[in-house]
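Please find one structure pasted underneath; my questions will follow.
Shown here: the complex without one of its protein chains, the others still in place.
Letters A, B and C name the chains as they come in the text, with residue numbers starting at 1 for each one.
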Amino acid sequence: VKDVHAMAPAHERLELHRVGVRGVKKPLVVQRPDRTVTLTASFAVAVDLPSTRKGSDLSRNAELLAEVVDWTAQRPVESLESACSTIARELLVRHPYANDAEVRAEADYFAPRGISLNRQSLEDFRLYAEAVARRESPAAISLARTIGAEAVGMTACPCAMETAREKLTREFPLLADPSLKDLPIVTHNQRNRTRLDLELPEGVDVEVDEILSAIEGAQSSPTYAILKRGDEADVVLTAHRHPKFVEDVMRDLLASLPARFPTLPDAVGVRVVTVSEESIHKYDVTSSHRTVLGDLRSPPA
Amino acid sequence: VKDVHAMAPAHERLELHRVGVRGVKKPLVVQRPDRTVTLTASFAVAVDLPSTRKGSDLSRNAELLAEVVDWTAQRPVESLESACSTIARELLVRHPYANDAEVRAEADYFAPRGISLNRQSLEDFRLYAEAVARRESPAAISLARTIGAEAVGMTACPCAMETAREKLTREFPLLADPSLKDLPIVTHNQRNRTRLDLELPEGVDVEVDEILSAIEGAQSSPTYAILKRGDEADVVLTAHRHPKFVEDVMRDLLASLPARFPTLPDAVGVRVVTVSEESIHKYDVTSSHRTVLGDLRSPPA
Amino acid sequence: VKDVHAMAPAHERLELHRVGVRGVKKPLVVQRPDRTVTLTASFAVAVDLPSTRKGSDLSRNAELLAEVVDWTAQRPVESLESACSTIARELLVRHPYANDAEVRAEADYFAPRGISLNRQSLEDFRLYAEAVARRESPAAISLARTIGAEAVGMTACPCAMETAREKLTREFPLLADPSLKDLPIVTHNQRNRTRLDLELPEGVDVEVDEILSAIEGAQSSPTYAILKRGDEADVVLTAHRHPKFVEDVMRDLLASLPARFPTLPDAVGVRVVTVSEESIHKYDVTSSHRTVLGDLRSPPA
Partner (left out) sequence: VKDVHAMAPAHERLELHRVGVRGVKKPLVVQRPDRTVTLTASFAVAVDLPSTRKGSDLSRNAELLAEVVDWTAQRPVESLESACSTIARELLVRHPYANDAEVRAEADYFAPRGISLNRQSLEDFRLYAEAVARRESPAAISLARTIGAEAVGMTACPCAMETAREKLTREFPLLADPSLKDLPIVTHNQRNRTRLDLELPEGVDVEVDEILSAIEGAQSSPTYAILKRGDEADVVLTAHRHPKFVEDVMRDLLASLPARFPTLPDAVGVRVVTVSEESIHKYDVTSSHRTVLGDLRSPPA
């Protein structure tokens, strides 16, 4: 059978950065320290293509994904990102003409949460993993990995709270009483989605639950599936006692990372996107930032 | 050329309810009383198929959509639903083997809004229209139309407000002072999406701006694109002075329809879906209802 | 604590059809005959609300979902629809003021597929389940269930194939040679998504793998994740030897159901939606139909 992919392309000297497949959905069984978790993961994998070759052998991508992922019910993997790393390295073996291979995956992830011990349930988060393998020499492959997660929480606006306090104090003069100076005041609050990605060198690992805790700690309040009558007020009060712009969520999260990940090297890349789905607008407010852990440890003057 | 569509199908006596196309995007120019509006509309059109025919002549659908919609820059239509009605009737002419034809369309719609005269801007809403033409006899076609719209606004929860009041009064006893009994108290508030569809008999029309006003009047507060510092507090205070569950949004909207549409017949169908994208949960709260205007005028005991 | 939900609403005599939550994501462990499957399921649950009550006790929905779903890693359920049925019945217990309860769920589902034994992998499908519990009397609850699934396959157009044959025969007269009369001829082919839902009375069950087989048997060809070079041609040839309009997919599927589900009662409801994402158009072609199994057994003359 003629190998059309291996033929010469119509144009000379046009290598391509990425050729691959995306939207490959698979069940992935992960062995966590305390339990086994089955993710419904969506994978995108790609390699580069040299200028001398018409096409990439895409069937190898599908075979490889099946080999690495389909049998994890029998042989669980350590994590979503370890599966991505395995696939990225092996892509360079199966595509000998390629110099680098990229794997991206994402999945819903469930973890127990609750406002109290008798209100626990499984809440949904989102996991992200990327692995890029590079052929540094015929014998050596380098591997860059990113692990990320998104958590939905709540923000309460500090600005509208201040202006509402001023307006309400004109209407209700008693509000100026010193005993009420810490009374939480009405403002707009809303769903906040924050995603943190950490770019890791080889040999360094991060626990996704730590990423989620970092995010939830930076929002005005986490949110919960089960809230009985009094609980709702507790979440509301927590959020209004920690009013935050997206800028505050971003900075509180960034500032918390050195203490939360004390053993990670300075070179670890940090990417954050935070989005508040504003209740007083039809549009979203968002902030994004990119830095390295070292700069968060001793920010440039 | 052989007409494969007109051939006999492989199975006998299997007529099909709907065969058509969907996701046909078009610019539609609408002449409103006060201005010309260009919608980016997405259409789905379909007819039934008798058991004697293998396929529906789908190219006629695309031709018809082009004829009715593509030239509205030169010849504007009256409304999205009038375009749907024209298309539905003409589908029965072009598919002589069909007994009924269904057209659905939706589009973003922009209308001026603002918390005050010097804060006006164009805000986005969503329009929906449906038309079903039925061949009642060789000479008579009946037409049923639905016109709907969705508006995003804000809801503030009345339940968490009450429990927060109780908790806060224990912490701040001065809150029990009678002068503070109308002080708006913190609660969770969030984006609310409410859609109202009206099923109209022939010859009866409804102005979409009236539908949007009805929805916005039933939410805790409308939302606005432009809010300077003090304005945010005004929206927040309005919402907290009208705390509503989705159930309240639904009932206030339903109860307002008889006064808002006094000339519409009792038989007009009413469908409402309202969704609050809860700030204290990762999931949405929703309510849906279906009734007729007559029952809202004198609800069954 | 004041029970705001139980208070009287602002309007009299306005009962509401549905009040509930949607977008509640959970991992659900299902014990299949041959293996354990973990679904990432999204649930929507709702009950009706009498006119005398301001709000529905939504926290009970979240508690119930946690009780029924969160522990299935320890105690697997039989199926997605059995979980829905359990939840629907129990909703009527927890909402004593409600008369009917509706549960909808959907999830990705993975099943082994392959063009040959050494090309097997896990392919993704979509599952749907609905359960509606109704309080027929204080002591009796009825339960209506629907189970459905969607499979992505391939269709090849029979019409363009015929006209291409005519055009090509003018250009290549040898094509008219009798030995070439069964030669598959070029046409447009594309992704087809077909969903079949079966509405079941109590006590009657259907295996979702049977639903998927029925759909795949009605498309021009199933599709596969792993296709080595020669395999691609085999899928292409299969599809071109079974060219089908969406109308043909629909009718072949409907006509196959009596033989595939011989023991199901005549009253079982059948709903099909099939969509071909046309390669020669930017829009989709679609057909939908609704009938009962009895009418497919002996269609009305």
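In this section, a residue touches a chain if its C-beta (ideal position, glycine included) is under 8 Å from a C-beta of that chain, and two chains touch if they have at least 3 such contacts.
No experiment lies behind these values; they were computed from the predicted model shown.
Annotation: of C:C157, C:A214, C:V268 or C:L296, C:C157 touches the absent chain (contact as defined above).
Of the options B:L49, B:L212 or B:L227, the residue whose C-beta touches the omitted chain is B:L227. Contact residues of subunit C toward the unshown chain are 123-124, 152, 154, 157, 159-160, 163-164, 166-168, 172-175, 177, 179-180, 183-191, 221, 223-225, 227, 229-230, 232-237, 239-240, 277-283.
Contact residues of subunit B toward the unshown chain are 1, 3, 24-27, 29, 35-40, 59, 62-63, 65-66, 69-70, 73, 107-108, 110, 120-122, 124, 225-230.
Where subunit A meets the chain that is not shown, the touching residues are 1-2, 4-5, 9-14, 16-25, 44, 46, 49, 51, 54-56, 58, 62, 158-159, 162-163, 166, 245-248, 250-252, 254-255, 275, 281-290, 299-301.
To be clear about the criterion, only the chains that are shown with their structure count from here on.
Here the spacing of subunit A and subunit C, counted between their Cα centres, is 31 Å. Look at where the CA atoms of subunit B average out and do the same for subunit C: the two points lie 27 Å apart. Centroids of subunit A and subunit B (each the mean of its C-alpha atoms) stand 35 Å apart. Subunit C has residues 1, 24-25, 62 in contact with two or more other chains.
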